[in-house]
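Incomplete set of chains, arranged as in the complex.
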């Protein structure tokens, strides 16, 4: 049974609630690209799926980058003259510019303002800002909150540490029959932001849970990493494994109510690009395929010209195009259980196509084989044929060792699962044989 | 003179009537994939064109198939309690499921109904049904006819024979200057169905008559065969000739009032695909080009992956898309003399392009040759040029040994005949030389 069928036997409402509840559990943690928040997050994921956790020391060189100091934070606030916390990290971890150096000072409002970030157009939302690679400090707050600050002196405290430590990331590796790998990469370095990080974390975790119980063709490697530096670190430490990656997906921002967007790999015509486009075409929601561009999530690293891996990025609303992006409004209300479940369902279809996509050779390629005598044709001559029979004709006609089942699905306009079922019936009838990867390579070499 | 010009010197109304009258002559015969009806049909065609008739014994293996027993029928009826023929083969040969085994029984209506086929949505039409490869019997009748049957016992008689014999088919071979062949294939195994079989038979017969009188570049092989098993039989018995087939067309369903449809060969970019698209673009009626699909007529066999021949299918209305398809309403009124004549006219254009399509080499390729001194240019400088001169410029510019005249016609948007005339004028002026097929192969091999 394919994953989609297994998945569809669940109660989808319940699946959505479980996805949302994992996001909710992770939401309050103050994550960053290093530190205890990230470790705590991995700890909760590890309760669900097997995780191997890696620590990489500060100062390690990874390609053009260096692992930064580890950042941790306990508390932060701005107090007014009366000692009242007018900005309080305990109420939202977005209030502190992520990676702020420790500070404990008194200063007038005019000086403080140079360290304050707001969104004048969205005066009730707190922006999300970081300063990973430039030592600085700052607070983010609602614009209205800032306007309400009276002149006078303020006490500023950021009780953080920035010191030699480690960068942490985790892998969930699921071994399949082949050493060829599918990479699923999610960043988990954002603090209380729901769509832009936790939706991806929750869907990837759940997908790994489903896959862990199955007999798999490919091996699957799920990465839970800090954005940018995490992908760079993983690539730098795993150069020998990179050639095993046959397909890959960055999953993120897939919990909101928007339609699906898939950003193609740099190659633009990789199998994963074809697979995701097919899966999106045959689900119910609006979807759009975007050309590759070098700005975005960690596909930026996987698709850098030296690697040029077949890795695309599956999203709902695209980063930067919705107002809630990188603000406090990207909260647990912004992600919807039903949408997360539907995203997981699309991932199941993608996995089914990747797992089932093969090349076959028609063993009776001269004229059509007589399907009737094998009970694979219609009963009465003169009538129209069914979709099942049509799928069999397509598979027989295009199984010349060059077309994959997905090619056949695309050319016929039929669903991959219908084509896949037809191929299986024909294979069992002795009319098809799978073309091994090696045969293919050999015949291409001739 | 090209075939189209020859053809257009006829009275088109008369041409249409002759085509329709051949269809009318063949209409009453009860054809099947084997038997006397098929032989009788070939006999009438043979009065018009040279035909070689082949008989292949029952039991002969042809690829995955076996030649079935031969079927013949004299009479069939259902009589009611009063002895009245309520369903009578003598009134329409569609009343019997084609290939019905002999039966002579009495049975109550309830039992009889398991052998009756009707079209509830078209209650006055008789459906067409067959059971070639599963021994069975049945009657087809108008739904209203069935509703009028009273309860009671009925006498059922099918006076058929199903016994060792032969499958019959015919070839009309017209020898050209080259051994390279054009295949024209029509099925002739349907009983009283006018568009779906007799329109193709009539147009192909007439086309062969025209071609038989001409000096031909290609050799032409017209096949009059039973659908599916006939094409399979021909391919199985002629494997050595298959490499000679350079272009091919299945002709069928080209007598009704619908616009033209051309279903491309499996290759999708064969010369025949380009030729038919050009011919359809430059005639007056609506037309549509369809991608290849594995269900359809005998192109299914010619385009099976082992052969992958450049054979497309030219139709007017597409099988299964018009309600009359495979019913008694596909009768002599459904096919129109004027439409049959226009179909033959399109075939003439296709032949002209196939016969005339060549590659030339411009013998003065550096700058334009001076057409004026050869009287091939306009008389007064400063004015616009005519279509004839424009065609000459196109032929000179693109005759680099790679572009065919059809390529040039397509790229210039001009008609093939205009381009062909221009090439002939330039050749006669010593400005062009034909590129032999061998030269081309040699230069491609370098």
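Note that the chains are named A and B in the order they appear, and that numbering of residues resets to 1 at the start of each chain.
Just so we're on the same page, a contact is a pair of C-beta atoms (placed from the backbone, for glycine too) under 8 Å apart; a residue touches a chain by one contact, two chains touch by 3 or more.
The shown structure was predicted, so the numbers you read here are calculated from the model rather than taken from an experiment.
Trainee: Which copy number describes the whole complex, given 2 displayed chains of the same sequence?
Mentor: Per the structure file, the complete homomer consists of 3 copies.
We take it that only the chains that are shown with their structure count from here on.
Trainee: Can you check how far apart chain A and chain B are, centre to centre, with Cα atoms defining each centre and the answer in Å?
Mentor: Each chain's C-alpha centroid was found; their separation is 53 Å.
Trainee: Using the touch rule from the top, collect the residues of chain B that touch chain A in their complex.
Mentor: Within the complex, chain B touches chain A at residues 62-65, 98, 117, 127-134, 228, 231-232, 235-236, 266, 291, 293-295, 300-301, 303-308, 320, 326.
Trainee: Touching chain B in the complex: which residues of chain A?
Mentor: Spelled out, the residues of chain A in touch with chain B are 362, 364-370, 372-373, 379-385, 390, 393-394, 396-400, 411-412.
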